[in-house]
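Below: one structure in structure tokens.
The complex appears here without one of its protein chains, the remainder shown in place.
For chain A:
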């Protein structure tokens, strides 16, 4: 019972906790993490290491692989950029203005999170195919979306939107209205206030949202493959090429592409962590 006094003053907790279960819970956590995540991911690198470096290079510099990577990364970048712009408009309208149905629209922002990717994929395809509701209209304007790279873009904008909105929204909600009023009362125009006060405050969150949407879009498979048309070198994304190589039992090829994707996602995760730390620091000066 001597530990009681020590325990109650929470400050000393760091040195010796009276709470039980540290060893076993940390043990289970690390064991499960190692088994499910770390060993399988390490296995991917191990498998890659069995390839000769020349073989690896030949695979990843082949035209089809390079094009697939270019399509995945390039369109994901454009989609994330679109999400930043339109996502900001959505966040602004949802947090700053009152309009009928605001709460409903706020809730539906999460639909791309909740809707399974395969369902989103076939729905977008049906919608944008030439006999679909939107596809028919766009066809009259001479725009073809389904079965083209534009279709991939539409799918990636769809799945990336909630990442931007849900990252930026809390920051805009916390933004102190007095700052803006102070700037206005000192003579700044509304445009200057937005540019000099609002945007700098939101910037870390915007970048984090961009990185999250981009990371998700780069690896996206389910919502893309139905609408993409999957023409090699034109509308074939990297994850699909991994699946194709796997079905052809060309494991070396599948592994090499997967390693590139995995390293890219590690780098993105690192950037996202940095951005989030910056964003947090920014929010609580």
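As a convention for this text, a residue touches a chain if its C-beta (ideal position, glycine included) is under 8 Å from a C-beta of that chain, and two chains touch if they have at least 3 such contacts; residues count from 1.
Going forward, contacts and distances are computed from a predicted model.
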| item | value |
| --- | --- |
| "Bifunctional ligase/repressor BirA", "NADH-quinone oxidoreductase subunit N", "Bacterial Ig domain-containing protein" or "Sulfate ABC transporter permease subunit CysW" - which is the UniProt name of the missing chain | "Sulfate ABC transporter permease subunit CysW" |
| Contact with the hidden chain (one of A:56, A:158 or A:210) | A:158 |
| Options A:124, A:168 or A:228, residue touching the unrepresented chain | A:124 |
| Interface with the unshown chain - residue positions in chain A | 1, 3-4, 7-8, 10, 13-14, 17-22, 24-26, 28-30, 32-33, 36-41, 43-44, 46-47, 86, 89-90, 92-99, 101, 105, 107-120, 122-124, 126-127, 132-134, 154, 157-158, 161, 173-178, 180-181, 184-185, 190, 215-216, 218-222, 226, 239-240, 242-243, 246, 249, 251, 254-255, 258, 261-262, 265-266, 268-269, 272-273 |
